[in-house]
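Report on the structure given below.
All protein chains but one are shown at their positions in the complex.
As written, the chain order gives the labels A and B, with residue 1 at the start of each chain.
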Amino acid sequence: MNGSPNFGSGCSFAPWADPHEKPLIRFDAVTKKFDDFVAIDNLNLKIYEREFFALLGPSGCGKTTLMRMLAGFEQPTTGSIMMNQEHLTDIPPHRRPVNMMFQSYALFPHMTVEQNIAFGLKQERRPKAEIKERVEEMIALVQLQPFAKRKPHQLSGGQRQRVALARSLAKKPRLLLLDEPLGALDRKLREQTQFELMTIQEKLGLTFVIVTHDQEEAMTVASRIALMEQGKVVQVATPREIYETPNCRYVADFLGDVNIVGGHILGPDDKEEDIVQLAWHEDYAPLRVRLPQPVTFPAKGKEMWIAVRPEKVRITKDYPTDTHNILKGKVLDIAYTGNISTYHVRTEDGQIIKSQEANLEHLHRRAITWDDEVYVHWRAGGCVLLER
Amino acid sequence: MSNLTNLTEVTDLLTAGEPETPQRPKRRSRMVLPKNFGRCALILVPYVWLLVLFLIPFIIVVKISLSDTAIAMPPYTPTFDWAGGWASFKEMVGGWDFENFTWLMEDDLYWKSYLSSLEIAFVSSLLALLIGYPIAYSMARAPAEWRPTLLMLIILPFWTSFLIRVYAWIGILKKEGLLNMLLMHLGIIDDPLTILNTDLAVYIGIVYSYLPFMVLPLYSSLEKMDDSLLEAATDLGCSPFKAFWLITVPLSLPGVIAGCFLVFIPAVGEFVIPDLLGGSNTLMIGKTLWVEFFANRDWPVASAVAVILLILLVVPIVLFQRQQEKQQEKGA
Partner (left out) sequence: MKRFSFFNASALTLGFAFLYLPIVLLIIFSFNESRLVTVWGGFSTKWYSAVFANKGFMDAAWVTVRVGVVSATLATILGTMAALVLVRAGRFPGKTLFSGMVYAPLVMPEVITGLSLLLLFVSLDFDRGFWTIILAHVTFSMCYSAVVVSSRLVTFDMSLEEAAMDLGASRMATFFQVTVPIILPAIVSAWLLSFTLSLDDLVIASFTSGPGATTLPMKIYSQVRLGVTPEINALSTILVVLVSTGVIAASLLTKRREVQRRREERAAFAES
């Protein structure tokens, strides 16, 4: 993945897994109220040095508020935010070693690109030569050399976004906050910039916290993702973990597509001991889920849910063998999205199960079509069991 | 409290030529000035200035309106003597009475000038509306590339001296003036008309001087109107005239109200126009006050006139304020 081997799981970079590692940022029971409205609700969070930390969540869940507390524009109502064992709360925004890249870029309209980038350095009254050198360095980093003397209104959206990035990086902040930095860009530019951001972060060895609405973006760039809901963090994990082993239905549903089937725990499978059976319908065979190691069996009769991603559900016309969970149904709808097709299958008991298949052949050669009788099936290891 | 949207809009139009496209930030930041010395100083300087030079003078006006006239400097009694302290203050308060107000009630000169000020201001507002509406409407319907120029032409008179613009009418309206010469030349009249020094001249002067204040709010409410509304109305079977009456007029009503207030309120207290264009029997309260003060040197009566004028104006000002606030709520 573009020369950043640190990301993803199974990697060497995992300071959160090391109990001796000291976090760069620590939220301790932080609550933020706007009058009566609770925007951040008793939140605990640790962010480590050199992380690329993504905040994900629906609109209004408090992502921006969290960032603004880090930058110093909002004060927590209760709780404390620490940076390297130091209380951040009492430091005004202009003294924090934290810089922010604003969603609107907030470029100063009356200054050129150079002046915008130099602004932060000038505030520190660094020597002129040093400022000049640093500005040139930053302009080179974001490849804006031909535009150095232009003013923001003479730049295109993508160029403005680079200036904003360069400006927020110029002071080498310990922590860079990016609030939906790529929101205004088109898809192509966006993907390109994502990789640039990762390269820069890697090269400069900084800590980034990014807010994004785009889960694909979060999955691509982040070392860890925090998923938020109404001022609370629901799960913090690496992109792979959060996708493969969500800790609740909310997370499973928020990230990507998912099929969820509810039922009651029946007991362990008679053949394989790490597989648990879930009774979901009186007329049909129980579903089977392989539990992660170390195995802890849930109590019998407990209400739980199975989540399985559509790409892990196979669809065939013939009765499959060598699989754990099989449901019979009829194809209701097929959504064609170019590289894949998603089949919506209504099972005999009325549930809709989605199954995704890569389009290996041209459309007209597709074997399965509307109203076909089909079997959808998935392996016990392809799904997860959720308590909530 | 008093956020006069339309007034703000009008000053926007007057100063910038075009209203700024509202790019209101999505997040209403709570970042305010710090509660420290700097903030206090920032608040205190204009606050104290306005207290000393705006509010306290009013209190003094009220105080003097309760005093008696005297041939002295200052020409009223009792005066307050700082050295006398509390006793002097008590003496001053003891000397207060409502004599001046009683006097204003009894002398029908004052009554009449209040009433005729209100009447002149009211009629002028209506006339300004009648003249201003077609102008504003035509401006709003004009080709887009023309609108800034037209707006500039409406705004320009506002910037040029009020006194000079009133003065310009004297040469036109007087007996041997340009209007009479023209009319006689065309054979419409045989003898010159007496227009200058009549109420008619005052109406002309007020309408002329305050027309921009009528046109601007009208224009800004008419311009905001979506063309497709009229298209929809005609599509649903309205004749163009009926569409104008049923769609355009109701939607421009806020502009109409704002414009009328912006003409009416300053017109009530107007001095220059009735003085230069009106006659000796044109009664307007601003002129009465001026005469009372400068010619009769009766400061207490002049103050009493001012107090009553202010009381008269409070009603329209509060109504105007209400309307503005309602507009603002609707806008928000």
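Of note:
By definition in this document, contacts are C-beta pairs under 8 Å (C-beta built on N, C-alpha and C of every residue); 3 or more make two chains touch, one makes a residue touch a chain.
All of these numbers come straight from a predicted model, not from anything done at the bench.
Every shown chain that the unseen chain touches in the whole complex is listed here: A, B. Listed residues A:79, A:93, A:298 or A:320: the one in touch with the omitted chain is A:93. Although one chain is not displayed, its contacts with chain B can still be listed: residues 1-4, 7-9, 11-12, 14-17, 20, 22-25, 27, 29, 31-34, 38-39, 42-43, 45-47, 49-58, 60-61, 64, 74, 80, 131, 134-135, 137-139, 141-144, 146, 148, 150, 152-157, 159-165, 167-172, 174, 176-178, 181, 208, 211, 265-266, 268-272, 276, 286, 289-290, 293-294, 299, 302-303, 306, 309-310, 313, 317, 320.
Residues of chain A in contact with the chain left out of this view: 71-73, 92-96, 98-100, 102-104, 106-110, 119-120, 123-124, 150, 153-159, 167-168, 171.
Criterion: only the chains that are shown with their structure count from here on.
Chain A and chain B have Cα centroids separated by 60 Å.
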